[in-house]
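Here the complex is missing a single protein chain, while all its other protein chains stay put.
Per-chain numbering from 1; labels A, B and C assigned in written order.
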Amino acid sequence: MNLTLLILLPLLTAVLILLAKGLQQIRVIGLTGAVAQLGLAGWLLKSFLAERAAGNNAAHLFESNQTWFKALNINYHIGIDGISLAMILLTSVIVVAGILVSWTMDKLSKEYFFLLVLLSMGAYGFFISLDLFTLFFFLEVAVIPKFLLIGIWGSGDKTKSAMKLALMLMAGSALVMVGLFGVYYNTHTFDIVQITQQGIPVGVQKFFFPFAFVGFGIFAALFPFHTWVPDGHASAPTAASMFLAGISMKLGGYGCLRIASLMPDAAHAYSWIIILLATIAIIYGAFATMMQTDLKYINAYSSISHCGFVILGIGMLNKTSINGAVIQMVSHGLMTALFFAAIGMIYSRTHTRIVAQLGGLLKAMPFISTVFVIAGLCSLGLPGFSGFVAEMTVFMGSWQNPDGAYRLATILSGASIVVTAVYILRATGRAIMGPISDEHALLADATWNEKLAAVLLIVGILIIGLAPFLINHLIMPSTDAIMAQMEKVNLLK
Amino acid sequence: MQEIPLSQILFVSTALFFIGMYGLFTRRNLITMLMSIELMLNAVNINFVAFNKFLFPDNLDGLFFTLFIITIAAVEAAVAIAIIINLYRSHNSIDVDDATEMKY
Amino acid sequence: MSNYLYILWIPLLPLATFVILGLFGRKYLSGIAGILGTASLLTSTILSFVAAKQYFFVDGKVNGIFQKIVALKYTWLEFSPNVSIDLGIIVDPISVMMLVVVTSVSLMVHVFSLGYMKGEERFATYYAFLSLFTFSMLGLILSANIFQVYMFWELVGVSSFLLISYYFNKPSAVAASKKAFIVTRFADLGFLIGILILGFYGGTLDIGLLIERFTSIHSTQFLSITSASFLGASMLTWGLTLVFIGGAGKSAMFPLHIWLPDAMEGPTPVSALIHAATMVVAGVYLVARLFPVFSMDETALTIVTYVGASSALFAAVIACTQTDIKRVLAYSTMSQIGYMMFALGISKNGGENGLGYMASMFHLFTHAFFKSLLFLGAGSVIHMVHSNEMKDMGGLRKLMPVTHVAFLIACLAIAGIPPFAGFFSKEEILTAAFHENKIVYGIALFTAALTSFYMFRLYFNIFWSKEATVAAHAHDAHTSHDDHSDHGEGPWVMKLPLIILAACAVGVGFVPFSQLVTSDGAALETHVDVVFSIAPVVLSVLAILLAASFYKNKNEKSDKVASAFGGFYTAAYKKFYVDEVYIFITKKIIFPFIGQPIAWADRNIVDGFMLLLAKTTAKISESIKGLQSGKVQNYALYFFGGVAVLSILFIYIWK
Partner (left out) sequence: MIYNLIIQLRQELVLTVLIFLLLFIKLGKDRSNESILNFINVALLINLGAGFCCHETGALFNGMFNTNVLIVFEKDLLNLAALIISMQSYAWLKESKHLIEFYLLILTSLLGMFFMISSGNLLMFYLGLEMSTIPLAAAANFDLTKRKSSEAAMKLILSSAFSSAILLLGISFLYGTSGTLTFSILTAHINGNPLQMFAFILLISGFAFKISAVPFHLWTADVYEGSPVAVTSFLSVISKAAVLFTLVNLLYKVFTPIASTWYLVLVVLAAATILIGNLFAIRQDNFKRFLAFSSIAQVGFILIGISGSSQIGSASLIYFILIYIFSNLAAFGVVSVVSALTGKENISDFKGFYKTNPMLSWVLTIALFSLAGVPPTAGFFGKLFLMMAGAAKGNYGLITFAALNMVISFYYYLRVVKAIFMDENATPIEKLQVPAVSKLAMYICVAGVIVTGLASVVYDYIYSISIGL
């Protein structure tokens, strides 16, 4: 099957949206496109599993490799492994949900949906790329839509947040670019597969790993480069927040993972720094969240904390922890998207996100409140939801390193689940429970599209939470491949 | 009689060049500035001629170059003066410091 | 070995109920939700009795030893080839015993709630949560994998959270639920790390394997975990202690008990189920489950002993001073669980020395019945009086005879008066304590006396003391939402459970427990030593008489005594200020000294730095704008300067 469809489909949708007239047409087209993407992703999953079942154990399936810039040896090389497939599925789910929750967006709706779809295209392209140049290309494609989405449709101090986000992400990709050049001029190719085979000299790795890793790290809210996260998420319109946290932060995590597997020696050399930063991010994010009063800020900060687990998992550099990191990416994507969706629904009704001004919403809008609570429980890692699986896997993985400092890091990050419980329950107890104010008592519950979006995401969360062996089955082989790559350490010295 | 060595000629030309530059930097009157530039160009002309005569007498590149420079200088002057006149129309002055509207 | 797979249905039925009621209950099934829940739970109960019969009396024994049977094992989440979470079902004496306890108590509560919660707006939701809890509890009991225990552990926690905050628009209830969840979560962190340690050294998460590996002194795992040490204690000690902390959190052991009294904000039947009979004993169960491993490590056991003993005493003292009847019961629960804990702590593994283990399990078993009876009794009292305060009560014996009798029986049982259930189990515990550890024995004895004192203080205050005016309560009855039967005592669905449980409170003491549940599965010969049991019984009786003299009729004695104790009394009344300490730590230390600084730093330092970069850039660009002076001569000058610099650079410096 041809992966390029994953890029063409959103492109087509975007074009059609430009041609469409009126909100009705636009959103219908958008939804159709999104559902088609979901279907495509599903089909991809099906055929992927079929291939694996048929005993095709190639690292990447459905590869195709066209020369793009012959002179520079840049190729349009695509293909997927389990990890990227998981990411693709995540993206497609979130896109559908995002389109659904922005069903009634009537301000410049054409541009809005166009940009959403464009963003998703960037994400797909990123996840299927096996050529660093293409990877980088799509990474940047996904930046500008965010800027416009936040700046035009956002709330609060939107332009400032949008600018901050765009600039920090651009700084990130600038660093990535330098790193990629370094790789290119020492291997004379951008092709991930080739580089994996021929390996990179250790010295080169040591020099360029920080560039690339930190670059991607900025996208993944790596401490201390996370400050775009709170403002960006808080100012963004609902769907954009969902995309930001659900998709674009994952670009960073995925990139970090790929870089780590490309430069194993450097990864091992620097792993302690990575772990240090990740642990700080986890604890620090958790405590910072505890002090927030705005629902969106709460979720944004908690995202910092949760993405810390991704980095931690990668930094620990063993199979289990990396598995955990990947699961955490997917889980966090769904969970935080759900959270933002719920917050958006609440905001669109009560027109406030300040926890203190809410209360007892469970009475007025049971569905939305339930969604909120579910998202919260998932976020504090309740068994049965995806968060538990992911975090526990990370813990198990990171505990495997007997070094005392690493143990300490694990324990500290473990402690964050308590803090998480605190802030989640405070928010829930204040906003969802407790006495309700009169003007909120009469508000309506979720509409069909919101319900659909929420259910979709919840189903995703539950699938991972109740049957983790499924996703494990999907990503394990790829993690093994990466670990095999990691084992190559010291061969190049 | 004994002829003047190249070094001295070069010295003159260099001096001329920097005199011109000095004039350009210090004078406020546009016309004068233009004349200083002419000085610099002539310094260059001297260089060319001198090099041609002393070092490479067998072909005449330097001389021709000089001729062209003179011509171009004339053209430049013509256009420049036209512009200065127009500037005078709008500013009622040909003092360079009056034409500093656009800055920063 | 026959097939126990049908046990799977025991937890699955409540789960199904939860899903159905959770999805459709609110809209479509609110009418029959109660019936549905009760029916499905009834099935589970019957199944578990069947299982118990089969295990204990048909084929559980193999040549005199009860076997551990793993009826199901399914790899749910694989971390690495040998470390994985396997969902399993373990069938052994304690799990089967717990099955019986949990299902039957839960059934009683279900039935009771039919009357008690009648007409509630979120009736279906209530039953959904109840089923969820039952499911999680049963899952916890049956877990064959320590991580599986942790999972259900969390689920139990959250369902208790949901049930406590059932009256979600009552701020105090919300606060209590938060407190309960967070405190237990804090303890669970210990549990989690404990698991990580044990799993790491044990190389597995399967409880059976862990026990096998850590109990054989020569296994590599055992050597590695005992040789590895941290801060002077071996890793085994650390692991077990941390796991125990988890247990202590759930079982409200001192100092992690603070959530339990507040948890009484929940509906009373919930308290009866979760905070008396089932969830709170999970900690005891956990220690029992891992007991063979615990028995390998003295330190851990000692910790268990003293935490248990101190909690028992501590709670008993506080209980004597409380005026909210549910809080009194809560503290008595804590105290009883303390009993079970130290009973485990002083026990050894296997043989005669396993007495403490058996006793603890036995007490767990009996306690479940009479304690839930007490709570349900209190429930029907509250249901009638619409207050938890003793002062609003008194002389209710005429108004609610059934409750009165049941409550009395329960009190006698907990006070350890023969032949009621509590007597036998307590007797075993005291015997074990007497043999193992005199100090603990002393504490236990004193606590026993206290227990009977405060229980009867409660009893007299509710049913005697002043003569109740029927009118007042009739008035209450009138205002109360659902129609009472003739004399104010709830409908038959509320009386039936009381009667059944009362029967249990009398009967279960005669179960030949030592034949069934022992540390090593082999039957244990125990005999009630009359001479030995004189002391505790006499003490209890005296305490009861004391209580009678204080509270049977209104009089000043109690206040005199209270004032005699003075500061100590107030301290006890204020629960020894433990809550205040917690509040101080969170509100006065964590928030202002950790949370706010971090939040501030994030905005002003980390983010501030980013902004500073931007500002500096802008400032620089502002400061150098002079270069573009607009004077063409300066331009030429800079031009020349550029030439000069380049020339110097490239002719003299970097030739």
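Definition applied: contacts are C-beta pairs under 8 Å (C-beta built on N, C-alpha and C of every residue); 3 or more make two chains touch, one makes a residue touch a chain.
Please read these numbers as outputs of a predicted model, since none were measured by experiment.
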Neighbouring shown chains of the undisplayed chain, as defined at the top: A, B, C
Residue among A:Val35, A:Val141 or A:Val193 touching the omitted chain: A:Val141
Selected residue (touches chain absent from view) among A:Ala50, A:Leu72, A:Ala405 or A:Ala441: A:Leu72
Touch residues of subunit C, complete complex, unshown partner: 614, 617-618, 620-622, 624-625, 627-628, 630, 632, 634-636, 638-643, 646-647, 649-651, 654-655
Positions on subunit B where the hidden chain makes contact: 17, 20, 24, 30, 33-34, 37, 40-41, 43-44, 47-48, 51-52, 55-56, 61-62, 64-65, 68-69, 72, 75-76, 79-80, 82-84, 86-87, 89-91, 96, 99-104
In subunit A, positions touching the absent partner: 67-72, 74, 137-138, 140-141, 143-144, 147-148, 151-152, 158-159, 162-163, 166-167, 170-171, 174-175, 177-178, 181-182, 184-185, 207, 211
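Simple rule for what comes next: only the chains that are shown with their structure count from here on.
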Overall pattern in which the protein chains touch one another (line/ring/star/complete/other): line
Distance between chain centroids, defined by C-alpha means - subunit A, subunit B (Å): 66
Subunit B and subunit C, separation of their C-alpha mean positions in angstrom: 98
Separation of mean Cα positions, subunit C and subunit A [Å, integer]: 37
For subunit A, residues contacting two or more additional chains: none
Of subunit C, residues touching subunit B in the complex: 625-626, 628-633, 636-637, 640
Residues of subunit B defined as touching subunit C within the complex: 21, 24-26, 33, 96-97, 99-104
Residue ranges of subunit A touching subunit C (in the complex, touch as defined): 164, 167-168, 223-224, 226-227, 230, 284, 287-288, 290-292, 319-320, 323, 360, 362-363, 366, 377, 380-384, 388-389, 392-393, 395-397, 399-400, 402, 410-411, 414-415, 417-418, 421-422, 425-426, 429, 432-436, 468-469, 472, 476
